[in-house]
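In this view, the complex is presented without one of its protein chains, the others remaining in place.
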Amino acid sequence: MSYDIGKNFTVRISGTSHGANVSCEIIGIPEGTVIDVSKVKKFLLRRAPGRSSLTSLRREPDDPVFESGLRDGVSDGGALKIVIPNSDARSSDYEKLKDTPRPSHADYTAWVKYKGSMDMAGGGPFSGRMTAPLCAAGAVALQMLESKGIYIGAHLLSVGDQHDEKYPLFPDRELLERSAAKEIPALSEDAEMRFRETIRKAMEDGDSVGGIVECAVTGMPAGIGGPMFGGMEGAISYAVFGIPGVKGIDFGSGFDAAGMRGSECNDPFTAECGWITTSTNNSGGIQGGITNGMPVVFRTAFKPTPSISLPQRTVSLSRMEDEILTIEGRHDPCIAVRAVPVVEAAAAIAVLDMMMEESDQYDSQ
Amino acid sequence: MSYDIGKNFTVRISGTSHGANVSCEIIGIPEGTVIDVSKVKKFLLRRAPGRSSLTSLRREPDDPVFESGLRDGVSDGGALKIVIPNSDARSSDYEKLKDTPRPSHADYTAWVKYKGSMDMAGGGPFSGRMTAPLCAAGAVALQMLESKGIYIGAHLLSVGDQHDEKYPLFPDRELLERSAAKEIPALSEDAEMRFRETIRKAMEDGDSVGGIVECAVTGMPAGIGGPMFGGMEGAISYAVFGIPGVKGIDFGSGFDAAGMRGSECNDPFTAECGWITTSTNNSGGIQGGITNGMPVVFRTAFKPTPSISLPQRTVSLSRMEDEILTIEGRHDPCIAVRAVPVVEAAAAIAVLDMMMEESDQYDSQ
Amino acid sequence: MSYDIGKNFTVRISGTSHGANVSCEIIGIPEGTVIDVSKVKKFLLRRAPGRSSLTSLRREPDDPVFESGLRDGVSDGGALKIVIPNSDARSSDYEKLKDTPRPSHADYTAWVKYKGSMDMAGGGPFSGRMTAPLCAAGAVALQMLESKGIYIGAHLLSVGDQHDEKYPLFPDRELLERSAAKEIPALSEDAEMRFRETIRKAMEDGDSVGGIVECAVTGMPAGIGGPMFGGMEGAISYAVFGIPGVKGIDFGSGFDAAGMRGSECNDPFTAECGWITTSTNNSGGIQGGITNGMPVVFRTAFKPTPSISLPQRTVSLSRMEDEILTIEGRHDPCIAVRAVPVVEAAAAIAVLDMMMEESDQYDSQ
Partner (left out) sequence: MSYDIGKNFTVRISGTSHGANVSCEIIGIPEGTVIDVSKVKKFLLRRAPGRSSLTSLRREPDDPVFESGLRDGVSDGGALKIVIPNSDARSSDYEKLKDTPRPSHADYTAWVKYKGSMDMAGGGPFSGRMTAPLCAAGAVALQMLESKGIYIGAHLLSVGDQHDEKYPLFPDRELLERSAAKEIPALSEDAEMRFRETIRKAMEDGDSVGGIVECAVTGMPAGIGGPMFGGMEGAISYAVFGIPGVKGIDFGSGFDAAGMRGSECNDPFTAECGWITTSTNNSGGIQGGITNGMPVVFRTAFKPTPSISLPQRTVSLSRMEDEILTIEGRHDPCIAVRAVPVVEAAAAIAVLDMMMEESDQYDSQ
């Protein structure tokens, strides 16, 4: 069991959905680092529920308290602790779920693992609420990366059977930030409309729908990462699979690369004005586990929200008999929507941690 | 930089392609564990080059030496060290590559990261040869898992644009082992023929081709893994991205799940004879990061071999000018072929490590 | 920088002396473990200030709040979080110390390390207050060890030039608990009186005094630990040096053993009723880093409290000139007194973590 990530910029996530708060604690921020608290708050709002009629109605102000590690907006070199109080308290809805686990949810597996001891109210430690402190830590990492000229953005690439365009070879900062302001964080307006319609329809049907998030990291210096288990893909994927609902990840052309020939997939190098780039980016900015200076690009697949209001087949754990379950309450019909900033946060944490491994890169002010 | 994996069953990979040997050292094998050395040797042969006219002609006997940790085939409780001597010695071919990095290879990124210090002969630490000791460690893990009734198998699901069938809902042991004996490790004979043809054609064209490997773990008890960064997907993906050439991974329906609705993707529970299963396995045997007792199923995308004999565009690092590079030597036209046992090995290491985290599961006789 | 300890029973200490609270978070408690909250509270009282006229007058109720991980006194398998609010708030006394670091305190070294960013009010992360959550975690570990028949006790072995008797070869539980109830935790009443007098005199002189704490762990099974960096001494010493003020540790005869001959220092084995013991315990229960079943016994040296009211020579950091400093406020004249339960806590955490490494030992109900 691990709520920790990172070796140099280490993040610990704590709390549960139904407890007093959720929090993150970051160890490894150099003393003297300026952290803009208002930017952290703003970033959290992108993930917060209740922003749209197409997301959960649960109302959480998600107002972070900086408990330690910061003096007048500057890191003191100690652990940075950010606490996010839970205001929308424990629902009694979960009592009835104890005996009839929700399909494709963690109810059953947690019941086996913890032998029934774990309080799964609100999803317990499996709750999407745990991504709020992950976003707080990510918002700090994003600021630290920005001070090095590294920018991270993500957008909804698909919802159900509807697709948006991919990022271009060199997405600029404006493009990376474009989706942030949107209720449905697509790149194109056309896709936004189609995504909205797809989600609305799933909602009307008491159903849910999956989606893919594309994420890009620009401004990465070449030379970050390493061979084998020290690779950039491994670090990012480990962080991203920490987000509930993720079922797949690929880098650059990813699964499409498996259908290509080498002559098509290899990224030709080219030298321009003393700068080495590649004219395509099927590698997703990573070769041999190490960044090559091109944007790091990856896609993350989110499954549809498992909580739907349609009747579903499950079992009674006490009677070991098949049952029909109808879940009440209002859930996000598409978790991929609010997951967009969470993917950015996970990427930022993994990338910053790798940057700090190369001390000469990170310190070279 | 990390050549280590695992917390309980910890594996360290050492050596380089052009040195005297490559090796693995495993710490965490309980004393008294029986290890069949001949099974490890047999497993290594599945990965070894020179088996087929469709793989690299480099000849490596890959004969492992068990240097410490084993007495009369039984673990002594100390570190298990397996050394695989390199016989096919250092090629001078690599000298010319120093100035003109091969596209989509680690030449350029290693040059930046190690500031030119790293000896990249034979690929250095990025070489596919590092997967030989990974397979040795994996072969040990596979045996330890088998003693608990857990079996792992993998097969080529696709090569280029050709596809094979997926594993059924409950693959039996015979099916898991079927591909092992084949030169081209497909499931169906029909696919094997088509894969062979696709690879042969790429070879003839001086080109290469990518592929997808599907892997299944059966017999897994429910309850292994954990929330957030302690999840099974994160552990397996971290191990799998340690294999050179991997660009993507997904679990269960994975990227397809992103296109589904919840009512279609959720796996209904059903109770039969006191045994809880699901009637579909879109979750790939994992819910909330924890195994649910169904087979753990995942796909891994391999890019085409970057070393091709067709002329390619690259740069001269010394002159910072564009160049045309023609790579000589004979390389695997499709790394996915020999990667099949490597994926099994990586999965075995990750799964066993997670099993041992739950001491009550692993020790329970 | 590390506030973490343990691999299997992992403890994170958070907070600072002048913040809202201090806390510990424990990951690795098996679900279903019964934890007696009242015992944790009682243990914390042993460390709390204000118990005696011979310790600090700072008043901290040290009333722990169990924030997560516990349901009706039973571990839920998740992270156990214990928060101890700070009530005796930030003193303005510390402002003047900024420029004139207290001799043998962390003021100067923290100023260098954190480049002046760290808020050292109340000692910041170096404060003895950080041992309150360490004791909370230790109190949990002690309970878990007791359920396996393992008991830990400690006592003041010396204060200044006054000495008490050592534990006998096999201290029983009553003896281990004897010092717990005392204001000055000596074994013999005679020593308690002499220690009290020594401390009182140092206080009267505006001075402080050092001391040695002896700690014993009984009921340890043989076979816990390992060679080299996996040894029991290394684990305990690492934990114990995490306590502020510790300057030395030795096991069994320790430094005295360096003056002995082998024939005198070796512990002869003897077999009685199918039980192997040694007739002396110069090894302190550890041979080759592994427990031998005898009590694990070690001594910890505490320096005198660096904060004294006598005038001292220091420097002005701004003017780089020598200065005379007089520290106000009331401090413990002998930190070793309140450190006795802290040593027990550190030992318990280290020992339990090592026990859990040997899963067959810990699980074997």
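The first chain written gets the first letter, and so on, giving A, B and C; residue counts start at 1 in each chain.
Here is the rule we go by: a residue touches a chain if its C-beta (ideal position, glycine included) is under 8 Å from a C-beta of that chain, and two chains touch if they have at least 3 such contacts.
Values in this document were obtained by computation on a predicted structure and should not be read as measured data.
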(message) Given that one chain is not shown, which residue among C:171, C:211 or C:295 touches it?
(response) C:211
(request) Check each of C:130, C:187 or C:215 against the chain that is not shown and name the one that touches it. (result) C:130
(message) Need a quick check: the contact residues on subunit C for the chain that isn't drawn.
(response) 1-5, 13, 101, 103-106, 108-110, 112-113, 124-126, 130, 158, 160-161, 202, 205, 207-212, 222-231, 233-234, 237-239, 241-242, 244, 246-255, 257-271, 274, 276, 278-279, 282-284, 286-293, 299, 301-308, 310, 312-316, 320-322, 336, 357-358
(message) Give me the subunit B residues in contact with the hidden chain, please.
(response) 1-3, 12, 14-16, 19-20, 25, 27-28, 31-32, 67-68, 71, 74-79, 81, 113-115, 117-119, 124-125
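Simple rule for what comes next: only the chains that are shown with their structure count from here on.
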(request) Select the chain whose centre, defined as the mean of its C-alpha atoms, is least distant from the mean of all protein C-alpha atoms. (result) A
(request) With chain centres taken as the means of their Cα atoms, state the distance from subunit B to subunit C in Å. (result) 47
(message) Distance between subunit A and subunit B based on Cα centroids, please, to the nearest Å.
(response) 26
(request) Calculate how many whole Å lie between the centre of subunit A and the centre of subunit C, each centre taken as the average of the chain's C-alpha atoms. (result) 40
(request) Spell out, as numbers or ranges, the residues of subunit A touching 2 or more other chains. (result) 1-3, 113, 124-125
